[in-house]
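This is the structure I want to talk about, given as structure tokens.
Some chains omitted; the rest stay in position.
Naming follows writing order (A and B), and every chain is counted from residue 1.
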């Protein structure tokens, strides 16, 4: 737990960086993220923090070293740091997963209207950005809901829209299809109703 | 606009409207276009009034409402002259203040008690609004989850320790369709200023009559012209009602089938057919 700068010789370019602070930044990002965090995003977290001050880049090797230390810091906890296909994520160790699933066995059962609407927009209009969902639903997207959808692995990020801010594009996954008993997206119930027609006309008018 | 021009402008205005502009506050030297921007900063007439109160450094409790009312009315009048669009709330307040001012100019009746003082209710409102505004500032100072702090939710390892068959809850995909329909059937949230193109009923009647001339059935949505938007839907429906009344067409499907027969899930829409007029 104590700051412990034992190997300054290893990363001479970043000896101005307080290691304990660096680990806290990684923690903030990894814990706040709704999805696994790619190394690129982790390095972005340091950009404002250090580069402008010290005029040097944080290397990926440096970040990986910190991640290892973070992992070591978690050794005595119920959590672990893992690397997935899309990035790093902190999760509850398998050993303690049982306690969690036993406490909330009803977890997947109740789907709130807000969650269903968010999911249906992603399903029917994919790929969509968060802003697309907000636009269509008329309310701010609740991070908690996206987190839940990510956690169930019903949705995933699939690239980004090449506009300012590079917002992530959201799509549904095969787990989503499984959960809703669908073989493919083509099996989604059709929306050939009056409200679809009205909606299309509205879109046209607004353009 | 240079400062001297503004000054000139203001002086001229003062000569024209002595009632309003003899009491012009100093900061009317703001360029006129800045008024609109300034207004946007306020949350409404009470906010604006409160600003005037504060700017004058007045003790709200002992406040003589008259100068504030005059200032407010002066602003409103000026903005009106500058063609700056004002929300109705501001005009309602202006009417209230004008009424208040005129009543205050009348000699006070002997029986006027503090409770009857027309200033009191406005002051009470201002005070209450100031509290609400303070409450808003205090709430804004709180550490808000999702803005200042972020609740941590970590996933749970997917590897089940005992390799037990995970209990998969299956959902009916229809709930997605219902959710999407709920979204689509809501009125659009953003208020768009759409200059409604008139859709003449006569044109629609002719169009529907022509489309059904051959005696064939056509679904309602196929009678619509996309460019006519919502108004087109309404007027087309009116055209159908008119043609029904004149017995030129008949209904093949009233579009209510889905409700009558739950087995049949196929979408059902109003469908009409032209009648042979020659007969």
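One rule holds for everything that comes next: contacts are C-beta pairs under 8 Å (C-beta built on N, C-alpha and C of every residue); 3 or more make two chains touch, one makes a residue touch a chain.
The shown structure was predicted, so the numbers you read here are calculated from the model rather than taken from an experiment.
Displayed chains are single representatives of each kind; full-complex composition is A x2, B x1.
Basically, only the chains that are shown with their structure count from here on.
Centres computed as Cα averages put chain A at a distance of 35 Å from chain B. Interface residues of chain A facing chain B in the complex, by the touch rule stated above, are 31-32, 79-80, 89-95, 97-98, 100-101, 105, 108-109, 111, 113, 116-117, 119-121, 123-124, 136-139, 143-144, 147, 151, 178-182, 187-202, 204-206. Those residues of chain B that touch chain A in the shared complex are 146, 150-157, 159-162, 167-186, 188-190, 192, 194, 221, 224, 226-227, 229-230, 232-233, 267, 269.
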